[in-house]
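Complex shown without one protein chain; remaining protein chains in place.
Let's look at chain A:
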């Protein structure tokens, strides 16, 4: 079929960068969002970089580790990229939980930013 699709390394670099930032210094995550970004975190919507950073900075845990099990990247119209990640995370000494997250990436002035982000824990014992 030819060369590896160009969106895959872009998507996977972004993913790697994102979870590294999240684990090391999540207050810096603002850099990956723009004012038009929208996050749906466990069903709650946050609009704009400031609101998103506030939410991500608000978690009470000290330490967070992510283990990525699989990621998929697809091109979108207008040269955007959609990336889906499934994995596990561990906050402080809490039990390991599964999660999935989806990012919509756009290139703005040579940097790839996230315009849409949707996160869900994989919890199977509701209520």
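In the analysis below, contacts are C-beta pairs under 8 Å (C-beta built on N, C-alpha and C of every residue); 3 or more make two chains touch, one makes a residue touch a chain; residues count from 1.
Quick note on the criterion: contacts and distances are computed from a predicted model.
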Worksheet item: According to its UniProt entry, is the unseen chain "Nuclear transport factor 2 like export factor 2", "Protein VACUOLELESS1", "Mitochondrial ATP-independent inner membrane protease subunit 1b" or "SERTA domain containing 1"?
Response: "Nuclear transport factor 2 like export factor 2"
Worksheet item: Which of A:6, A:31 or A:96 touches the chain that is not shown?
Response: A:96
Worksheet item: When the complex is taken as a whole, what residues of chain A touch the one chain not shown?
Response: 34, 36-38, 40-45, 59-61, 69-70, 72, 74, 76-78, 80, 82, 84, 86, 88, 91, 94-98, 100, 102, 104, 106, 115-116, 118, 120-127
